[in-house]
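Supplied in structure tokens, the structure appears directly below.
With one protein chain removed, the remaining protein chains of the complex are shown where they sit.
Let's turn to subunit A:
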Amino acid sequence: AEVAELRARLRAVRHTVLVLSGKGGVGKSTFSALLAHGLAADETKQVALLDIDICGPSIPKMMGLEGEQVHQSGSGWSPVYVEENLGVMSVGFLLSSPDDAVIWRGPKKNGLIKQFLRDVDWGEVDYLIVDTPPGTSDEHLSIVQYLSATHIDGAVIITTPQEVSLQDVRKEINFCHKVKLPIIGVVENMSGFVCPKCKNESQIFPPTTGGAEKMCQNLSVSLLGKVPLDPQIGKSCDRGQSFLAEAPESPATLSYRNIIQRIQEYCEQHHLQEDNVK
């Protein structure tokens, strides 16, 4: 009955993309926010961004929605809208103060995630993007389980070039295999830095073991792209602005846009295949 409820609620969602990483601080939320902005640039598309990082919800700040509250209506919880076609939901909106710690064990976190999926009135959605916390635990198991009521196009896995990140990301890739979650591909963030003054390139996080490129080769997973470090990215996130809009000329923007396009193409192709099968 529960599954039926979730299925009904998510029936109007065309594509679902999970943004994962084994490692923390590699840019999952940054990427989720920019993916949402990028997809919503097409005003004919309805985009939903769900932040299930319950302990460290970054999405409200990154989307410029800090201090917003969630409203209840007859049809459920209303997402907070950044644009008419871009709605956001996060535990951040449920806190009375942004510094309140959510100190919950697994079962309580799972309960909230289920509520987000069951009670939020997303309406018709072309893309549901789910931002996750680092790791392979309750939140990840639960979201895959609950979303089996609908279907997940796949996961985008975020990493940075150094081995300390990759070793956690390999685990995440194995997690995806274990729960039969298709992997759309890997994004390597913080991949080099070009000095705006002297234009020299430095590897701030050197890929001592070949970076995401080598890992993707070894594990037969697609490398969607590499995004260089740009201090403007962090600034835009802190200010709740879209980096893509603030720095349209940055090499990082170009990388992000290419990656977003590849994800779109993957989802559209996926859908075509499914329709053909039907």
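In the analysis below, a residue touches a chain if its C-beta (ideal position, glycine included) is under 8 Å from a C-beta of that chain, and two chains touch if they have at least 3 such contacts; residues count from 1.
Methods note: contacts and distances are computed from a predicted model.
S.K.: For the chain omitted from this view, which of "Fe-S metabolism associated domain-containing protein", "Electron transfer flavoprotein subunit beta", "Glycosylphosphatidylinositol anchor attachment 1 protein" or "NUBP2 factor" is its UniProt protein name?
M.R.: The UniProt record for the chain left out of view names it "NUBP2 factor".
S.K.: Based on the whole complex, identify which of A:Gly67, A:Gly106 or A:Pro248 touches the chain you can't see.
M.R.: Of all options in A:Gly67, A:Gly106 or A:Pro248, contact with the hidden chain holds for A:Gly106.
S.K.: Tell me which residue among A:Asn174, A:Gln217 or A:Gln269 touches the hidden chain in the full complex.
M.R.: A:Asn174
S.K.: Please identify which residue in A:Thr136, A:Thr150, A:Ser191 or A:Ser242 touches the non-displayed chain.
M.R.: A:Thr136
S.K.: Which parts of subunit A are in contact with the chain that was left out?
M.R.: Missing-chain contacts on subunit A: residues 22-26, 54-56, 101-107, 109, 133-138, 140-141, 160, 163-165, 167-168, 170-175, 178-179, 234, 237-238.
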